[in-house]
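Read the structure below first, then the notes.
Note that one protein chain is taken out, while the other chains of the complex remain in position.
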Amino acid sequence: MNTPLLRVRDLCVDFGANPAIRGVNFDLTAGETVGLVGESGSGKSTLARAILRLLQPVRGGVEFLGMDLLRCSGAALRAHRRDLQIVFQDPLASLNPRMTVGEAIGEPLEIFEPGLTAGDRLRQVSAMLERVGLGASMAGRYPHEFSGGQCQRVGIARAMILSPKLLICDEVVSSLDVSIQGQIVNLLLDLQREAAMAVLFISHNLAVVRQLSHRVMVIYLGKLVEIALCDALFATPKHPYTRALLAAVPQLPSVTAPAAPTMPAAPTMPAAPTMPAAPTMLSVPAPPSVPALPAEPIQPARLMASGCAYRDRCPYVLPICETNDPPLIEVGAGHWVACHRSQETLIPLSFAP
Amino acid sequence: MGAFADEAARRLKSNPAAVAALSVTCAIIVLTLIGPWISPNDVQTLDWLHIAAPPGRSAHWFGTDRLGRDLFVRTLAGTRVSLAIGLAASVVSLLVGVTYGAIAGYIGGRTDHLMMRLIEILSGLPLIFFVIFLTVIFGRSEYLLFFAIGAVGWLTMARIVRGQTLSIRQKEFIEAAIASGASTGRIILRHVVPNVIGPVIVYATLTVPQIILLESFLSFLGLGIQEPGASLGTLIAEGAAEMEAAPWILLVPGSFLALLLLCLNIFGDGLRDALDVKDG
Partner (left out) sequence: MIPTLSTHELSIRFSHRAGTIQAVDGVSLKIAPAECVGIVGESGSGKTQVFMAAMGLLAGNAKASGSVRFEGSELLGAEPSMLNRVRGSKITMIFQDPMTSLTPHLKIGTQLAEVMVSHLGMPWGDARASAGRMLDRVQVPEPKRRLNQYPHELSGGMRQRVMIAMSLLCEPSLVIADEPTTALDVTVQEQIIELLRAVRGEFGMALALISHDLAVVAGLADRILVMYAGRVVEDASAQELFRRPRHPYTAELLKCIPSISGPRPLRLPTLAGQPPRPGEMLEACPFTPRCSRAADRCRIERPQLMGAAASQVACHFPLSS
């Protein structure tokens, strides 16, 4: 992949006096899925909206297919929207209650392909409905007649109908039951493979992100603190926040040996080391040895001052962390970390492998 | 929209008061239309034999006024005029108000600010003085009446629509529409307006009686419809003058007006209840 599909440079977003995004830089290449992981207040949803210019004020650069999205005219922006789509978190709220799902899915066609006849539009909408597993006969129904999972499929259908080059998924499975999440995740996997589409998958659910992503970025209080290939991030996290996140995920005591075939190294994915099989465990893993830290993230005033945003909660804090905000530096192949101590071998934390 | 209309219609049908009110209103409308045919009398004919005759005693079912004109036919004519003005002015205020409010609410910012200031200025207008002023300049006529009502009828509608638009604007499906590349015009037309229609319809049906009352009031003051034309307001004015000697001249048009307003208001309430639940 030569020129990246999306380049984000020094993106900053402020909400009044509060900095929500504080200088984010990353690239996204065609066909790859990048997971964006963060907790509440991390700015992950804000980042998505900033990229789409659904928000002001935004500083910095967002280059998509070579065009500066933040500075172009409204008309040019709208023209590019066909290639840059988003699926939102609340499936029902993101659909106009007064439009049938057929009309909702067909709207992008009306906007970008005005030459199509109504019949052609209907054909494409029906095909899309079938593709997302809903069935063409559902086109005349209203959103409130569907379940959450079905509404999410409609949202995905609407986003996909023009075959965008980049799809942003903002917490798309967070409000769904576990037994339904898998259906949506698999649908996204299939669609992405078919269309060779790039996906920016935003979620606080690390396990789901792991399932979908080639690369993962971790965001904390408006800054990216770690970027790595998926397997590398989960096997050898380097930023203290990433480690704390992974350690905090409650684990099922699993004994059943997975019978499903494991993910082979896909052509677009660099070969990743395979994980060792999970040892059969009965008991829940012991609580991690991360010391009990104050749960409060840093106050905005302190955030504005220089220094690492994580310093109030970090078990490895040094004096330099108070004064210097560590930049993202490459510590391994495609592995970037923003931490003054990233080069050291920090005491490993005993979370379940 | 189909599903919502069906559901609302069903709820409306199960509200006996609203159904009764609607029926009576329809009956009145039908009566005003066919009245001239079923009654042997005419609006303009002066029946010298039956001056100020009480109801029921002659061929004049509702009696006559002090010029001998048949009250039944005149009242129906007056009701027709009042209804026509009421409906027409409501439609205009609906169209103007919805457009104005939706644009102000959606675009927001300075545009909204300016648009709302205009509304506030117009709201502060003392209507009666305004109408008198216009009457002095242009003379009395129905068109003047229409203009005056039109100038103020859309204000509250615009406010309501703007408020509704402000709350709709925050909803995620509007964001989704923007992200889909929809233009501002498209968003207002296809996403905002259909979702504010509920309160708009209700307010529109409640506007009709308000406008009828306003027109009646202006005509009562002598500022609107002129002789020999009749509206409920002028009829009531005439009747008020004869109140002691021939009360029916007041009571007949007065009862019609009261009944009409009552039915329209009850129907409007019923409509609001029917549209209110789970409204988008």
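Order as written gives the chain letters A and B; numbering starts at 1 within each chain.
The working rule: a contact is a pair of C-beta atoms (placed from the backbone, for glycine too) under 8 Å apart; a residue touches a chain by one contact, two chains touch by 3 or more.
Worth saying up front: this structure is predicted, and the values here are computed from it rather than measured.
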item: Partner chains on view for the chain not depicted; value: A
item: Selected residue (touches chain absent from view) among A:V125, A:A157, A:L245 or A:C339; value: A:L245
item: Residue among A:D120, A:D177 or A:E344 touching the omitted chain; value: A:D177
item: Residue, one of A:A76, A:A127, A:A207 or A:L318, that touches the chain absent here; value: A:A207
item: Omitted-chain contact residue, chosen from A:N18, A:N186 or A:Q343; value: A:N186
item: Those residues of chain A which, in the complete complex, touch the missing chain; value: 39-40, 147-150, 177-183, 185-186, 189, 204, 206-208, 210-211, 234, 244-256, 258, 260-264, 274-275, 277-278, 282, 284, 287, 292, 294-297, 352-353
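Here, only the chains that are shown with their structure count from here on.
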item: Centroid distance [mean C-alpha coordinates] between chain B and chain A, Å; value: 54
item: Of chain B, residues touching chain A in the complex; value: 1, 3-4, 171-173, 175-183, 186, 190-191, 194-195, 278, 280
item: Chain A to chain B touching residues, read off their complex; value: 49, 52, 54, 78-79, 81-82, 85-86, 88, 90, 93-99, 107-108, 111-112, 142, 144-145, 155, 158
